[in-house]
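A single protein chain has been removed from this complex, and every other one stays in its place.
Just so it is clear, A and B label the chains in written order, and each chain counts residues from 1 on its own.
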Amino acid sequence: MTLEELQHRLADLSPVLAPLFSLEFGDAVIGVEHDKIVATAEELKSIGFDRLGMVTAVDRGEFFTMVYRLQSRSLTSAIFMKTKVDRDDARIDSLCGVWPAANWQEREVFDLFGIVFEGHPDLRRIMLPDDFVGHPLRKDYDDPRVIKRPDYI
Amino acid sequence: MTLQVESRSATISEDGLPVEELIVNVGPSHPSTHGVGRVVVHLDGDVVVKADMIVGYLHRGIEKMAENRTYLQIVPLTDRLDYVGSMYANWAYCRTVERLAGIRVPERAEYLRVITCELQRIASHMMGIGSAAGDTGATTMFMYAFDVRDRVIEFFEELCGARLTYNYVRPGGVSFDTPEGWTDRVLRYTAAVRADLDEMDKLFFGNSIARGRMKGIGVLSAEDAIAWGASGPTARGSGVVWDLRKHDPYSVYPRMEFDVIVGDNGDAYDRNRVRLLECYESARIIEQAIAQMSPGPVKADGLARLIAPPPGDAYDHIESARGSLGVYLVADGSPRPYRMKVRSPAFCNLALLPVLAVGHTFADLIVVLGSLDPVFGEVDR
Partner (left out) sequence: MNSFLYGMLVGLVAGLVIALAALVGVWAERKVSARIQLRYGPQESGWFGLLQTLADTIKLVLKEDITPTQADVPIFRMAPLLVFVPCAAALSVIPFATGWAPFNIASSTLFFLAVPALSVIGVLVAGWSSRNTYASIGGIRGATQMISYELPRTISVLALCVLAGSVSAVGVHDAFRWWWLPVNAIGFLVYFIASIAELNRGPFDLPEAESELVAGYFADYSGIRWAIFMMVEYGGMVAASLFGTAVFFGGGLGVRGPLGAVIYAAIAASIAFAMLWVKWTYPRMRPDQLMNLAWKVLTPMALVQLMLAGIFAAVIS
């Protein structure tokens, strides 16, 4: 299904979500409010996006962008769901109740970014040792052992 | 010793008889060649009550390292993600870069990518089935599978000089064209490999002891497979008909004819058997690709040495031997990515182990782990 078709389909199926739809770099994106994430996810799941493919975060300086990618076998297309998370109070609702696939992926984001997922059944560090201090994928993570390459390369 | 008793946890009383739960630690170094993963198993007698999978022993911070390297320098990093299948790890990354930067890949390069990726799929599945067989004690099957795999690796050595981490698929094409006679040798191999696969099918999958060890173990229903985000043979073994090569086609796959192999029961036997049967399909695709390929350039024209895509983000994925391997790149206009995220199929599939192992005996836990086919380089990144 092409992106225009997807947009039309979304307009038919969910008038709530249709206005949030945008196109970025050839991908369909729905930008949602921070506290509406679970409601939007359930709405998208009921439309036909039955698979959660990817959960990740990007550190944008003042805030984090949470990026979720959902796939639909019936609609044969995929959609991104993006939301902003405040940097100082990095919390967001967990999607484990909607798709169990979010379990380990959210743990990874917690581990590497420090974003707390409320409602997650088992939020612990997954990649790094349990006693590790800090969240490495943040842009302000400072460790003397990190080697920065010179800019002229 | 790989196994230590960590502690005996609180007593659970049943019918007035005190019963203790035994906590057993498996790994991180086990003899079954899956890599470094640790499972903390709670046993009630011989039955698994809880299996906690602990990963991260091979975490090297590849995503963080990628923020400090140019787009071309990241290609060797992606090799080391799924080191059993470097070709398609390279390819997933290169597709995303090409999408971001708007690079068109020449046709011959696309065909070469398909040929090497399908050869890699055969090699990776042989590793998966071989280790799964070795776990159950069929060492001979392990050796046969590695014989098939070794011949593929020799082809790769002729092609790009390396046996394991190839650095072959680059943004804009591939790095080298095929040496003389390479495609003929590959065709001879694909003709001969079918007989080897038949033999392995009879030796291991037809064996009643092997069936007893794997049938009915670790049953994953189709709904659970989708809800837990499983992909690849893990999901297809449960009857989920989803293969990115057919249902979200990319590159020159629309021109190839092949079947999507799907299992019935979702147990360990089906998952492993799907892997074996996919090798036949890969042989078919390779033959078609070699027939359709025509001479031409293997690198995109006018490619800058320092690729600096305009700001934005993109995601692209391929069907790797483990499932849908995707790379999400955020570019900021500089020659280095702002963020690289690898959507690792082995990581998502491995999340199923705590769910599938419960209720089976301890020996079955290892069989389930083998059927999920994790490669810890990809799980941990």
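Note that a residue touches a chain if its C-beta (ideal position, glycine included) is under 8 Å from a C-beta of that chain, and two chains touch if they have at least 3 such contacts.
Since the structure is predicted, the reported quantities are computational estimates derived from the model, not experimental observations.
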Among shown chains, those touching the left-out chain: B
Residue, one of B:210, B:235 or B:372, that touches the chain absent here: B:210
Residue touching the undisplayed chain, where the options are B:48, B:62, B:103 or B:133: B:133
Missing-partner contacts on chain B, residue numbers: 1-3, 5, 26, 30-32, 46, 133, 136-141, 143-144, 147, 203-204, 207, 209-210, 212-213, 361-364, 366
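The rule is short, and it goes like this: only the chains that are shown with their structure count from here on.
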Of all residues in chain B, those that touch chain A in their complex: 55-56, 59, 61, 63-64, 68-70, 73, 99-100, 224, 226-229, 242, 247-248, 312-315, 317, 324, 326, 328, 330, 338-339, 341, 343, 347-348, 350-351, 380-381
Of all residues in chain A, those that touch chain B in their complex: 24-27, 50-54, 56, 58-59, 67, 69, 73, 76, 78, 80, 99-101, 103-105, 108, 112, 125-129, 136-137, 146-149, 153
